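One chain of protein is taken out of this complex; the other chains stay put.
Letters A and B name the chains as they come in the text, with residue numbers starting at 1 for each one.
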Amino acid sequence: MMAYGTGGIALAGASLQVPSIDEFLPPEILFQGTPFAINRIILVRIVATVIMLLVLGITAHRAKVVPGRWQGAVEWLLEFVRDNIVYQVMGELRGRRYVPMITTMFMTILVFNLCGIIPGMNIAATATITVPLLLALWTFVQYWAATFRGKGFLTYLREEMFPAGVPWPIYFILAPMQLLDIVVIRPFSLTIRLFANMISGHILVALCFAATQFFLIDVENKALMGFGVVTFVGGFVMTLFEAFVAAIQAFIFATLSTVYINLSYPED
Amino acid sequence: MDIITLAEVAGNISTIGYGLAAIGPGIGIGIVFGKAIEATARQPELSGRIQVLMWLGFGLIEILALLGFISYFIFS
Partner (left out) sequence: MDTIAASGIRLFLPETYDVVWSLIILVIIALFFYRFFLPKFQSVFDERAAKIEGGMANAEKAQKAADEAKRHYEEQLSQARVDAAKIRDDARAEASHIIADARSRAETEAAQITSNAQRSIASQQQQALVSLRGEVGTLATALAGKILGSKLADDEVQSSMIDQMIEELEPSKDGKSS
């Protein structure tokens, strides 16, 4: 079955161990106590980064005008991000300067999310709050910076806090809420969405396989083995679902970032 | 088990809380996807734009369910 290295699933005895929160807070294994301490998730992240940079770097190095099958797939991904996310939301003229940023975000999140279903890694590299938070802060900085280039800072604030077509007493409630929205809720909702998805996905998959382990192998009463088969199929389906969620979350993160940045520009 | 306790449920009440928190987003996501299908059926040529909007709405609703999910960790 699957090995959860430092996680909380100790399959000793015949008790069903539910996956615990400690899997997302693994102990430091290198450089303990320094700012450069490395734990299991960070190790996964570094490995994923190295693999991604190697694969994409070799692809780019060998890139030809007439693409092969793999290069075609990579190009399809790049063109999907460029056309279906950035240009679709922003239009080509405005979107061009944000294509590298959104592409970086999309690819990073996609690869990091997919680590969650790769055997041996088994935990998404985005499953600590830091990576989603940093990416969200990047979006945050970009959409505030874009106000100066687009609508202008004060116009942006006014239009966001006092949207037109609302009776004035409502503004007393609406304005603080909108301010809270653009300052706190937008970046944190981006963070939480990605992070919580990864946590819940990992817990679901781990629970299914832990139960399979328990019912198929550990338990003495063999009458429960049928239930183990069900949980194994459940774990299989959940793994596929995680792959789907990994792609969807990367897409949603990239799209929402683009939309938030686009709101800083005047309507055209 | 003493005489007053007739039935006992072990576990955490947060589970029920999350179940309650998932009702609203569940309905919302159903509406989002249903309406997106409806809109695509009416105007198939706009399906790309509709899908982007659909996933946006899905993301915004999903965060509500996820807030219920993380509040278990935060407040426990």
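Note that a contact is a pair of C-beta atoms (placed from the backbone, for glycine too) under 8 Å apart; a residue touches a chain by one contact, two chains touch by 3 or more.
As the structure is a prediction and not an experimental result, all values here were calculated from the model.
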Based on the whole complex, identify which of A:Val89, A:Leu135, A:Val245 or A:Ile261 touches the chain you can't see. A:Leu135
Sole residue of A:Pro100, A:Pro163, A:Pro176 or A:Gly226 that reaches the chain not shown, by the stated touch rule: A:Pro100
What does the interface between subunit B and the hidden chain look like in terms of residue numbers? 12, 70, 72-76
Can you list where subunit A touches the absent chain? 8, 20-22, 24-25, 28, 31, 34-39, 41-42, 45-46, 49, 52-53, 56-57, 60-61, 63-65, 74-75, 78, 99-101, 103-104, 107-108, 128-131, 133-135, 138, 199
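One rule holds in what follows: only the chains that are shown with their structure count from here on.
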Could you list, by residue number, the parts of subunit A that touch subunit B in their complex? 21, 84-85, 88-89, 189, 192-193, 196-197, 199-200, 248, 251-252, 255-256, 259
Mind pulling up the subunit B residues that touch subunit A in the complex? 48-49, 52, 55-56, 58-60, 62-63, 66-67, 69-70, 73
